[in-house]
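This structure is in structure tokens; I'll ask about it shortly.
The excerpt is restricted to a subset of chains, each kept in its original location.
Note that the chains are named A and B in the order they appear, and that numbering of residues resets to 1 at the start of each chain.
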Amino acid sequence: METKTALTVRYAETDKMGIVHHSNYAIWFEIGRTDLIKRFGITYSAIEEMGIMLPLYELNCKYIAPAKYEDKIIVTTSIKEISRARISFSYKVCDSVTDKLLATGVTLHAWTDKNLKPINAEKIFPEIYSKLSSN
Amino acid sequence: METKTALTVRYAETDKMGIVHHSNYAIWFEIGRTDLIKRFGITYSAIEEMGIMLPLYELNCKYIAPAKYEDKIIVTTSIKEISRARISFSYKVCDSVTDKLLATGVTLHAWTDKNLKPINAEKIFPEIYSKLSSN
């Protein structure tokens, strides 16, 4: 399963090079993750309200071509791997008009409680875990 | 009482116009506020840990001259008005090399609890309130 999220580049996302500042791709990945989780019938807000957190422990982003102000972007998000302790997502960022690949990325997350202590996802919320891992 | 906070413009703070994006001045004001509160012998972190919040209800910023990447900036912050329900701060942003005034601003805040419900600052934390208002 994968989701496709449409974005339009914001002026504030550009930098003096005239292109999107590289830090924004991490934010776009997060928007993709939010959408992907929603597709499983839960919201990430609801997961956090249950006291479950998904802090990053690693981010990788490869920048292939720049995005510019007002460009129409598609972020394609999928689950890469899931275990009781961790989950990783992969991302593709494309220009939706030219279909050009702009960037790819991976984020690795730990399942934790509110105090950022590791938890066993399968044990703590078996239903959600089963949905995500049956993917 | 006023505090002077030194900043260097970050690349990520610039936009495609080649100058600092206007949204960053709100962030610089906040850094000034953090410093000013520290001067009273408390930290804003500690205030929040006591369950007291200072959400904005109004922001005003006048942009006089642009700031650029690597510019050295001074934010001068002072308390404008304080009451049991509210507090306001005023700001001046200058280029620290040329002394040129770049921007001025005012932020208005409400004293609230963790759930953003209004509180009586004088009653809830008399000691801090007395320090801030004797200013």
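Worth a mention:
Note that in this section a residue touches a chain if its C-beta (ideal position, glycine included) is under 8 Å from a C-beta of that chain, and two chains touch if they have at least 3 such contacts.
In this text the structure is predicted, and so the values were computed from the model without any measurement.
Shown are 2 identical chains; the number of copies across the whole complex in this structure file is 4.
As a convention for this text, only the chains that are shown with their structure count from here on.
Centre-to-centre, using mean CA coordinates, chain A is 32 Å away from chain B.
Chain A meets chain B in the complex at residues 11-12, 14-16, 18-19, 21, 23, 69.
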